[in-house]
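Encoded as structure tokens, the structure appears first; notes follow it.
Here we show just some of the chains, and they stay where they sit in the whole.
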Amino acid sequence: MTTETGTLTDTDTDDGAGHAPHGYISDKKRYLDRLKRVEGQARGISRMIDDEKYCIDILTQISAVTSALETVALGLLDDHLRHCVADAARTGGPEAEAKITEASQAIARLVRS
Amino acid sequence: MTTETGTLTDTDTDDGAGHAPHGYISDKKRYLDRLKRVEGQARGISRMIDDEKYCIDILTQISAVTSALETVALGLLDDHLRHCVADAARTGGPEAEAKITEASQAIARLVRS
């Protein structure tokens, strides 16, 4: 969202090189750091299983990874509401309706997963 | 876990070579494959964020990883009940009680995470 043209491109799904199309760019580094940590934790769980560590300790690690992923998802969703959905609401019409339906479906998947 | 030496190694986290100490050994490869896939998916999510892919598509990926981790956790828990907890129940006494309390706490963490 730091490019001049970026602001209104939030609702497309084009990932064209060039201009940052989506709203969460400002926090990119924070998200990437968290996911790097998730990757490391997943590798750690593999090692624990390979070394046949105690089951309950592995489950604790898995709960930690799941929580970390939830935090990433909730952050992305907040960004999405704040940018894509709010922009679409301002535009109004069927596009706004569609964006909200899509967001609700993503929320339902998160709640039920 | 029916070997005489195995029974009491349940609570340590010793990964000593020799005698597979924990109950999930038979499925090790399946667990490792799944976790390898989780790692790959986490890397994929990082790339999607780095490339600023559409938010909702990233959320869908995160839900997939969370579900995969849940499947691993539920599998490990089933193995744990089937081996460690059942063994402890046969032994009885305070150790059995402690094993079940520990399993219940792990279940609560999974349900609430």
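Note that the chains take the letters A and B in the order they are written out, and that residue 1 is the start of every chain.
Note that in this section a contact is a pair of C-beta atoms (placed from the backbone, for glycine too) under 8 Å apart; a residue touches a chain by one contact, two chains touch by 3 or more.
Fair warning: this is a prediction, and the values are worked out from it, not measured in the lab.
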Given the 2 placed subunits, let me have the overall number of copies in this structure's complex. 4
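We take it that only the chains that are shown with their structure count from here on.
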Distance from subunit B to subunit A - Cα centre to Cα centre, in angstrom: 24
Looking at the complex, which residues from subunit B come into contact with subunit A? 10-13, 15, 20-25, 28, 31-32, 35-36, 38-39, 42-43, 45-46, 49-60, 62-63, 65-67, 69-70, 72-73, 76-77, 79-80, 84, 102-103, 106, 109-110, 113
